[in-house]
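The complex is shown incomplete by one protein chain, all other protein chains being positioned as in the whole.
Then we have chain A:
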Amino acid sequence: MTATTTSARSDLAELGRSETALRTFLHGLPGVDQIGADQRAAQLGTRSIKTTAKAQAIDLAIRMVDLTTLEGADTPGKVRALAAKALRPDPADPSCPHVGAVCVYPAMVPYVAEVLRGSPVHLASVATAFPSGQAPLEIKLADTRAAVAAGADEIDMVINRGAFLAGRYQEVYDEIVATKEACGAAHLKVILETGELVTYDNVRRASWLAMLAGGDFIKTSTGKVPVAATLPVTLVMLEAVRDFRAATGRQVGVKPAGGIKTTKDAIKYLVMVNETVGADWLDPDWFRFGASSLLNDLLMQRTKLTTGTYSGPDYFTLD
């Protein structure tokens, strides 16, 4: 076992050296059974999680939220308020945990850093010409370095979908490697933008490509295209991180983002994580939700469980 794993590791490390090797490997990955993946995801979505289990799931989901605002209209005041909310999501209840991270544009990082300094909440920033990724490499790298210099300890990069779909895997690989280097100590999340990859086979290939190139997390979407995170896509990515750990021993995190708005949705994802990759990933270090409106729904459900009465959106901040 150990011997094969070691040789597999060195083989995988060699892949990035040639376009042909990468293509052979990625196209040699087993195809995804689309109907099977859809059914499996739908089936896992029917689990009933109630009472104390639900309370635990909600607290875990809150700790996994990457509280996100990525709008052209973001102001220093708005992101400061968001950061304050990340530290104390429910000011009325001190037992409510803090969220996993705050996710903003690079220009907003300094304002968030002021608020989060010294706290356990991470500061994520999108970079590399988010959301399209259509900019020269030097600009993407400069974008990344600026975000890290401003205080971000997690970088959400977008892959070059144009190159990926055209089959130029080496180019995508090299960009991720270069961005990882530009990140320094910061964690790198690689956004695959699965809504633009069209097939589950492509999602699996892009997941492997991102992990081979050194990504610490793989993330579904930017939230800026109509099709964002879905359960089956996340299932394919979870299987990829599971297989990657089995092959290399390195654990990679997963972050579904976009379109997850309710507690019910979030719990479906948690069930899927537990059933697909196991409890090792049920931790904010290895699984995150990229979301903005999800947090308020989690807080409302949490309030229902602690007080017994249904709460309303009037009692939580909008941003």
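As a convention for this text, a contact is a pair of C-beta atoms (placed from the backbone, for glycine too) under 8 Å apart; a residue touches a chain by one contact, two chains touch by 3 or more; residues count from 1.
Just so we're on the same page, contacts and distances are computed from a predicted model.
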(message) Out of "Threonine synthase", "Aldehyde dehydrogenase", "5-methyltetrahydrofolate--homocysteine methyltransferase" or "ABC transporter permease", which one is the UniProt protein name for the chain not included here?
(response) "Aldehyde dehydrogenase"
(request) Looking beyond the chains shown, say which of A:46, A:95 or A:309 touches the absent one. (result) A:309
(request) State which residues belonging to chain A touch the missing partner chain. (result) 308-315
